[in-house]
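As you look at this complex, bear in mind that one protein chain is not there, while each of the others sits in place.
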Amino acid sequence: MIDQPAPLATSPFNTSSPARLPKFRCRNVQAYYGKTRVLHGIDVDIPDQSVTALIGPSGCGKSTFLRVFNRMNDTIPNARVTGHVEMDGIDIYSDQIDPTVLRARVGMVFQKPNPFPKSIYDNVAYGPRIHGLADYAGELDDIVEHSLRRAALWDEVKDRLGEPGTSLSNGQQQRLVIARAIAIRPEVILMDEPASSLDPIATARLEQLIDELKQNYCILIVTHSMAQAARVSEHTGFFYQGALVEYGETNQIFTNPVDQRTQDYITGRTG
Amino acid sequence: MPMLLGGVYLFLIVMAFVFARTLAIMRFYVPGLGAETRPHSVPNFHAYFAAWTAGFFMLLMLALYRLFFAAVGSVTIPLILMALITALTCLMSFKLTQREFKARDYVEGFVQFALFLCSGVVILITFGIILSLLFESLRFFEKIPLTDFLTGLEWSPQIPIREDQIGEAGSFGVVPVLLGTGLITVFAMLIAVPIGLFIAIYLSEYAGRRRRRVIKPVIEILAGIPSVVYGFFALLTIGPMVQTGMAALGFDITAQSVVAVSIVMGVMIIPYISSLSDDVMSGVPQILRDGSYALGATPSETVKKIILPAAFPGLMAASLLGVSRALGETMIVALAASKAANLTFNPFEAVTTVTVQIVTLLTGDQELDSAKTLAAYALGLILFILTLLLNIIAISIVRGYNAKFHR
Partner (left out) sequence: MTEPKDSHKARAILRSRKRGEWMFRLMGLGSVILASTILGWLLLSLISSGHNVFYQHSLDLKITLDRQSLFSQEVPSQQDIRAADYRAVIKTALEARFPRVQETDTKKELYALVSLPGASNAVRQYLSENMQTLSESRSIILPIPVSGPVDQYLKHDEGGVRVRQTMSAQQRIWINALIEKGDLKAHFNMRFFFAPDSPNAELAGIGSAFLGSLMAILIAYLVAAPIGLGAAIYLEEFAPKNRFTDIVEININNLAAVPPILFGLLGLFLFLELGGLPRAAPLVAGLVLALMALPTLIITTRAALRQVSQHRVDSALSLGASHMQALFHHKIPEAGPGILTGTILSMAQMLGEAAPLLLIGMVAYVSAPPSSLTDAASALPIQIFLWAENADHAWVERTAAAILVLLVMMTLLNLIAFIIRSRLERK
């Protein structure tokens, strides 16, 4: 059984990082859709093994910023990212970086649970298969079981791994998608409003899972719900019109924001 | 022999695939090393790389061998060479199959190149059409001067001009043929455009969802009927019917009259016009309609004053595409129109068309290189230029129109 995400020996990312160095370091990150600038020079450090929440009104650029970390913006035609983004001290936008290798280390969970139209087992095994992660026949089974356990789904699905992933409930599907992301042994998990289509019970379940996962992963979560940000995150960044207005410890942001715009948003005057 | 070579070819490709895959699995997955040693590409990509390399070079060798040593005709030599290439590929694979080797990038690059070639086929087809028409037409104009062709008032390729002209037969004046085509097209459009337009208006402005669901498939069936069937209908039913009808009025006309052919061709084009126009009118923004209704206009006034003017370019394009279709339609006229040219504007006489002449010239007893055969290509060239112009105008109108409403 594998408990720790294993670093890559052959990867340029591999550094013997001392404790509490930031996982990501962003300097003057700008993003454009065509000629429109949607991120106006973001400077921020994201700590490892903790949950960082990104909040702000719709269209403020928080989702675009989230997609900076796994270079998913590359897949959108006309989208362009400039500036400097480091992961463990390595520039992830350099020419030497293969986005597919980067994405194997930075998993992502989307707004709508979207399992592949395959069995539960094949959903989780998809990533390991394309990356050639399983060394021997039985290992894939181990990875699947381990990932489903980590996503707190194993007990519910262990007897029906062959059933299609789409047959699960919404909340289960979202956890399946998390298991699918965990299966490629990432170091970071990006979550783009993961609870927006879930009912309150499934949401509570998901938040509990996030709390468990943060011991091993760096988690970034974009959320509409300030209560959720307050519940699950250690750090919070407030985005407004493409700019990171305020960033700090969650407690401080919610109780004593420095910027007037943050205060207005949190108290419900804008949004 | 081709069966043998093909079989061996496939077998050797599979061999290369299996070899590279086994090698990659043996090298990459050493028990105890763990995930730190993850390769850039999974074994399958190394296998595809080897198999495709072997396949490509074997094919190249076979082509070259056929080109230069076709006379030898031996099977043994190609077989040995194929085995040699496979062995070399396996050797290469033995060196290249490493964790760092970016087999996936090469394989995907190759696939993308193949996809690129597929889209290039479209250009080749266009070039093929243009070149074949031009090439044969130029040979035709060596025999018959271009000016004679374009201005000649008589078209009778089957009849020799002079007694001593044995090979070179007939007169090739294209004017009556073009005129006949134009005449049939005009009358067909006189039927197709109003009816097609009214169907589109009814569909987009009057028919509710439920009626639309019934009417649309009916129109689609009309569009799906092959033109040879319409031709049969024209020949057997409409032609004689028009003839009898006119006889009752005291006129003696032929069953191949322009009117009869045009009625059927018009019917064939109705669904084409109506579906294109329906799309165009449905694309007119609802705001324009609402504005008109809010002022108390009736639906018909809204259609006449607001929708038709707004959709006019699109409707124009639909009609032009209809015209292009009518010009190039073959089977209806081949069955129901005359094969003899006739210089007339009278819609109750029989005329011939460009497409009828192409078919007639190329399906009779023909000798290659004769002026008759080549004339078909010259007619084809005219048809191509005409329809191309109409299509280009129509497409650019549609593009401008789309840019106006759907930014």
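Order as written gives the chain letters A and B; numbering starts at 1 within each chain.
FYI, a residue touches a chain if its C-beta (ideal position, glycine included) is under 8 Å from a C-beta of that chain, and two chains touch if they have at least 3 such contacts.
None of these values were measured; they are calculated from a predicted model.
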item: Residue of A:G127, A:P194 or A:P257 in touch with the missing chain, whole complex considered; value: A:G127
item: Chain not shown: contacting residue from A:V68, A:M87 or A:A104; value: A:A104
item: Touching residue (missing chain; options B:M3, B:L67 or B:I123); value: B:I123
item: Full-complex contact with the absent chain, from B:L5, B:V175, B:L190 or B:I215; value: B:I215
item: In chain A, positions touching the absent partner; value: 70, 72, 75, 100-104, 107-108, 110, 112, 114, 116-117, 126-127, 130-131, 177, 180-181, 184, 190
item: Sites on chain B contacted by the missing partner chain, in the whole complex; value: 104, 108, 111-112, 114-123, 125-126, 128-129, 132-133, 135-136, 194-196, 198-199, 201-203, 205-207, 215, 218-219, 221-222, 224-229, 231-233, 235-237, 267, 270-271, 274, 298-301, 303-304, 321, 324-325, 327-331, 334-335, 355, 358-359, 362-363, 368, 376-377, 380, 383-384, 387-388, 391-392, 394-395
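Keep in mind that, in the parts below, only the chains that are shown with their structure count from here on.
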item: CA centroid of chain A to CA centroid of chain B, Å; value: 49
item: Chain A partner contacts - residues on chain B that touch it in the complex; value: 28-31, 33-43, 99-100
item: Chain A to chain B touching residues, read off their complex; value: 2, 6-10, 98, 101, 129-133, 135-136, 185
